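Every protein chain except one is present and positioned as in the full complex.
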Amino acid sequence: MKKLIQMTINDTDCEIAVRPNQTLADVLRQELGLTGTKKGCEVGECGTCTVILNGKPVNSCLVLAVQADGCSILTIEGMQTDEGLHPIQEAFIDKGAIQCGFCTSGMILSAKSLLDQNPHPDDKEVRTAISGNLCRCTGYQKIVEAIKGVNE
Amino acid sequence: MGKYDVINTRARRLDAPDKATGRAKYVDDICLPGMLFGAMLQSPLPHAEILNIDTSAAKKLPGVKSVVTAEDAGMVKYGVSPARYDETVFCKDKVHYIGDEVAAVAAIDLDTALEAVSLIKVDYEELPAVFTVDEAVAEGAPLIHEDFPRNICGEVHNEFGDVEKAFKECDLIRTDTFKNKRQDAGFLEPNGCIADFDPLGRLTLYSSTQVPHYVQRIVAMVLGLPIGKVRVIKPCIGGGFGPKAGTTPMELIACLLSMKTGKPVKMNYTREQVFLFGRARHQFVHTMTTGVKKDGTLMALKNKCYLEGGAYTSFGIATVYYAGSLLTGPYKLRNMKYDGYRIYTNKPTCGAQRGHGSVISRAAWEQQLDCVAEDLGMDPLEFRLKNVMETGDTTINDLYTSSLGMKECLEAVKTGSTWKEKRGKLPKGKGIGLAGGFFVSGAGYPIYRSDTPHSTVTIKLSDDGGNARVYTASAEIGQGSDTTFAMIAAETLGIPLSDVAVSSGDTDFGVDLGAYSSRQTLMTGHATKRAAENVKAQVLAVLSEQLDIPAEEMDIKKGLIEFRNGNPDFEGLRTRYLKEHRGWTDHPGGDDLTFREAARVAFLEKGPIVGSGAYKPGDLGGKYKGAAVGTSPAYSCSAAVVEVGVDMETGKVTVDNMTDAHDCGFAINRTSVEAQLQGSLSMGLGETLFEEVKFDNKGGILNADFGEYKIPTALDMAPVDTIIVESDEPNGPYGAKEVGEGAILPTIPAILNAVYDAIGVRIWELPLTPERVYMAIKKKKEEQKD
Partner (left out) sequence: MLLPKFEYHEPKTVQEACRIVGELGEKAKVLSGGTDLLVNMKKKLIQPEHVVSLSKIEDLKGIFRENGQVKIGACATAGEIAGSEVIKDTLADVAEAASVLGSPLIRNLATIAGNMTSARPAADLPPSLMAYGAKAKLVKASGERSVDLNDFFTGVGKTVMTPDEILTEIAVEIPQEPYGDHYIKLGVRQALEISLVNVAALILLDGPEGPIKEARIVLGSVAPTPIRALSAETVLAGQVPSDVLFERAGEAAANDSKPIDDFRGSAEYRRDMVGVLTKRALKTALDRATSR
């Protein structure tokens, strides 16, 4: 049986009926068209489905949509504001931190969560913060440089 | 500023903004109206006869639209190399590995499709199976494919020079055996596709593939469609690294289901199915004997190799050749004998992965070369320099190096890593190691025999003259090829990069063999350059007529027309343009005639300004059997120095830093070249330290997930000091050659050599897990006690 849930997604209120066995990742992608959230492993081991849930980055493939009832969610689509791209997005583009792009949404959201708490992280702190977000293309170096450079 | 306006810069990638904002569409992000969902039934047994398939219950399930088996798909054989087509869409009489496809379903949603799959009943009679090379080649072993005795899928026997004779002249000869483990490419986007067979009988396949062209051919061949009715479109794809360079059964099944139902059908591999499909790095066992003279002259190599290949051939024939043929550079090797065998087993199929076929032979040999240098009492870097090849050298197996900056690479990493200060001076548990590499810059011949151009490119100017669009069937898979071609087109046309757009990855845009063998920059780059030259010539020809100035006296730079003898009176042209654009606010002005005006006038005079270019390498290579594999219009080379720390009590290896130099001929985009180096080294680090596809004793994968199949995290990867060496390749567009694959070659052996430097024990088996390193240290300690 479907359950009606309410979420605030990217600062917009949203009401939707979901089945209990739907993950947040699936509801975002399939029901709400927010396909910037990716699915690379579906068991919490790759980080491509990262969203910020009530202020904290999580694997949305391991959250039931019904659990997100009453929660506030930021996806990659919510990073851009009326003023344009978020500085983290700018940094990723500028520093060449994006290749295939499949990890990028999750990386940027993990980076945001880090920089919100720690605006000037060192190398180790950046690497730790993105250690749940796998990237096979970049070797992480340009991603780390981009994140460190955002507030420098 | 240098010679160029656009290329050799750090231009931003064209696709980056879409990827940074979540706008980029990957195949699973696409939804078509009325789309069905497909699911496959795969064999749970490694080797078994199929006695009966009962699909009746599945067909009755509400929501199921089609259930297909070999009866529906037919038994047309396909694969990668036409000489070894050994796959069919579905198995009919027997299954060959856990994961072999038996049946499939299309239904209104994935839930229903999966439930229907679970209702298909298959009666199997299990057959004895073989899982290792030894088991597979044993006398009386069960045959996986009837026509291949002893399960030998392919073998290569080559000798160049006279190895035995050369060994007699050697002062030092040593033999070592090295083995790796099966790898997985670890791309983050699982393979997916949507097939859409429309009412007019045209089939469009959206797929996460590296090779739209080959997929188009295989789909047409297997499903019996005219090739012109099959269109393959590659949306954004989340990495490939080799395994996405062949046709998947899933692609064929989705097409079949769409043809059966008349609806679009979406299918995706789960991560587990990505592992089951496999097609990544083989397991190789190399036994190498190398002979040298006292002064360090490299004389001969005898290389014997067994590849454990799995149930089908895939790229395997090329792989077994590459495992021998690419060791003839970048050091002068005077004699070489190679015997390679690729063996079928009842496991998922191996194929091509970054550095195809040559990564493990390179790792084995570069470690052995270090041993040889040590035996000779030579510095390993000096030993390599002594034997290094130079531009213009031809290898003993007839590979011609039209550019080769190997000496420069070695010197660069020597300086960059402060090799001399560190080598031999680090404390116990710390080590520094070096290795080199050599790779093709695009395969010299297509996978099927053909005179086809390898790449065609069409460039069309917008009718208003302001913009150019590059149409190519090449595959942007994350490496940055679209941006590379845009930069080449912009440079060649003489216009800003912002005025060039790229449409790629669609078989309707031409022929392009795709993203494999590190071919795109050189080959598609050439075709792009030629297309742009053609367009430019058309524009200048019209201008020449209009202004009565010879075309040779004009050029286009930064979007403006340059006249060798000073600007003529072009008021007539400008007025003509302005009259057409009354009310517009962005009129061209200034003292110079703009490309926009010139191109608009060209359109008005000649109609659409469309130019095309094609590229095909000339005849390459020797005349011996298998000479085609390893040929290339150009060869890259590279060197790496790695520093490691080893915890002597636990065996845990930490890579502290890496210095890597790669000769890419000429860097079209400097940021992208560095990014390829860093990514290659990361993959190589994972392969060296962590990665292994593990099997149970029934051929089932134990770690078909990213928890247990361990690719490096950000915390595992060391910083890389990247050094770009530019040798100006005469056969490359603007001197460019490859970087995407060759850069991985030195990584593994450089780490192996560094670990030896740290612990004093040679390890001849990958990966260097803490346990393997610890056990090696422990064994040595025990030997020293005795």
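All chains are identified by letter, namely A and B, in their written order; residue positions are counted from 1 within each chain.
Following the convention adopted for this analysis, a residue touches a chain if its C-beta (ideal position, glycine included) is under 8 Å from a C-beta of that chain, and two chains touch if they have at least 3 such contacts.
Since the model is a prediction, treat every value here as computed from it, not as a measurement.
Which residues does chain B use to touch the chain missing from this display?
Output for chain B: 110-111, 114, 270, 649-650, 652, 689-690, 694, 702-703, 706-708, 710, 712-716, 769-771, 774-775, 778.
For the chain that got dropped from the picture, name the residues of chain A it touches.
Within chain A, the residues touching the omitted chain are 1, 3, 19-23, 42-45, 47, 50, 53, 56-59, 62-64, 66-67, 69, 110, 128-134.
Note that only the chains that are shown with their structure count from here on.
Chain A to chain B: how many Å between their CA centres?
29
Can you list the chain A residues touching chain B in their complex?
My answer: residues 29, 34-43, 45-46, 48, 75-77, 79-80, 85, 89, 92-96, 98-105, 108, 123, 126-128, 130-144.
Using the touch definition up top, name the residues of chain B that touch chain A in the complex.
Residues 10, 12-13, 15-26, 28-29, 185-190, 236-239, 241, 270-271, 477-480, 671-672, 674-675, 678-683, 705-707, 711, 713-715, 717, 719-720 of chain B touch chain A in their complex.
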